[in-house]
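So the structure is just underneath, and the comments pick up after that.
Removed: one protein chain of the complex. Kept in place: all other protein chains.
Showing subunit A:
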Amino acid sequence: MIDLAVVDLSRLQFALTALYHFLFVPLTLGLSFMLVIMESIYVMTRRPIWRTITKFWGTIFGINFVLGVATGITMEFQFGMNWSYYSHYVGDIFGAPLAIEGLMAFFLEATFVGLMFFGWDKLKPVTHLFVTFLTALGTNLSALWILIANGWMQNPVGAVFNPDTMRMEVQDFGAVIFNPVAQAKFVHTVSAGYVCAAVVVLGVSAWYLLRGKHKAFAKRSMTVAAAFGLASSLSVVVLGDESGYALTDNQRMKLAALEAMWETEPAPAGLTAFGLPSLADRTTHFEVKIPYVLGLIATRTIDKPVIGILELVAVAEDRIERGVVAYDALERLKANPDDRVARGQFETVRNDLGYGLLLKRYVADPREATPSQIQQAAWDTVPNVPLMFWTFRIMAGIGFLMIALFATAFLLCTLRRHETKWFLWLAVVAIPLPWIAIEFGWLLAEVGRQPWAVEGVLPTFLGASSLTVPQLWITIIGFTLFYGVLAVVEVGLILRAIKKGPFAQHETLDPLLEGSAENPPSAAPAVA
């Protein structure tokens, strides 16, 4: 039997390392394109202040980028280390986007990021801008391929189980790439990254303005952030990935869970604005509903119902029963690969094999499961409803706040009233908000996927490696300490860079060389 402690610790480690990795990635995604915008203005106007602006935000980008890359190494290898059976079971499909990401995207960003930092005096301004653009393109393509991989876990299209190799194999790679869930996720996720970067640029600029420092620099940065942030915050909310929620049973379950909607809601469904969902009673107390809205969001119509948790559990129960038949056929095929009857039987129910495997949590051989175990397994398909309900509300709430923040910023910048005190304070205070929304978004997507590693195909608890509890504690504690120290160092360095300000480079070249006679600092006053 599977050691469930190992499964839980592996999940904990994955969540910790992924959430940590995802502290840095959004800023990279957004700031890289903001650098492209700032540098484009420099190349078009040739005013030195825009070069200073680009280089300053480039410094912040660099400190952040390096941790995104470093912690990404863990992600690339962790599937094999901690999710070895998962890697075997779906590697034929899931490995491809990861490899393509390396080849098409990561090589691009990593090769050009060096030149972006070191090539200022070696390249013509237009060429350097192109290098910056390729870095930004690389980071965003990276996100695309990772989300194609993740989208497949949420909606595993284009693949079938092969009983000869005991794994999923690709049938239609086009379907994997153009998976609608992946496309929706990509747009939503990179937009969130753009908002994150815009909030940082806005907040830091606001801080300078409050302090009365670097005004020319800060006002220009703020204007770029306001425009970029307004567009991105609209995009992140409007193109939220709810559009994919009607596609599969698990996606439907996710929607029902985040709405804490126990019973099927007749069309057009209302959106629960507030309530206290209770797992024990399987009901939501003190509900406050806004009519029509959920039906519109989830089905894009006013005449389709939105299916509730209880009905979806009944569907799961049916599928588990068919899954047991699939499991039985597979066992006979394993014993004799030439058994035609078993193969034929397997073909008809192969899509429910994963549901049969859910029973392995309770019984070694799913064929021996009792009706109550089947019912238990069916209820396992319901993710943690209160967690889903609240994380969604906090995430979406912050999304709307961001639109308000950037709409205000845009208005003030247009009116040339950059130095509106109350707003500057708001902008500084808002800096942590996008991270909260982004991390909650990850939780929503991945907790909502449970109990599946791959929806309907492989339960999470079967995906883990055959490791021991002490091994996992060593790596969890190791990663936590190590990552903790790196986070402190990184935040310290970013704060230091902000404190030194955008003109630090012009004052001293290298602090160690200060005062050494043969190295007079090159004075390059770069204020427009």
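Assume a contact is a pair of C-beta atoms (placed from the backbone, for glycine too) under 8 Å apart; a residue touches a chain by one contact, two chains touch by 3 or more; residues count from 1.
Heads up, the rule we're going with is that contacts and distances are computed from a predicted model.
Name of the non-displayed chain as stated in its UniProt record, restricted to "Cytochrome d ubiquinol oxidase subunit II", "(2Fe-2S)-binding protein", "Putative aldouronate transport system permease protein" or "DNA ligase (ATP)": "Cytochrome d ubiquinol oxidase subunit II". Looking at A:Ser87, A:Thr284 or A:Gln450, the residue that reaches the missing chain in the full complex is A:Ser87.
When you scan A:Thr74, A:Thr272 or A:Gln345 for touch with the missing chain, the hit is A:Thr74.
Across A:Leu27, A:Ala96, A:Leu359 or A:Val382, the single residue that touches the chain missing here is A:Ala96. Checked against the hidden chain, the listed residues A:Leu16, A:Ile49 or A:Met104 yield one contact partner: A:Met104. One chain of the complex is left out; on subunit A, the residues touching it are 62-63, 66-67, 69-74, 76-77, 79-82, 84-85, 87-88, 91-96, 98-104, 106-108, 110-115, 117-123, 162, 164-167, 169-171, 173, 334, 465-467, 471, 474-475, 478, 482, 486, 489-490, 493, 496-497, 505, 509-513, 518-519, 522.
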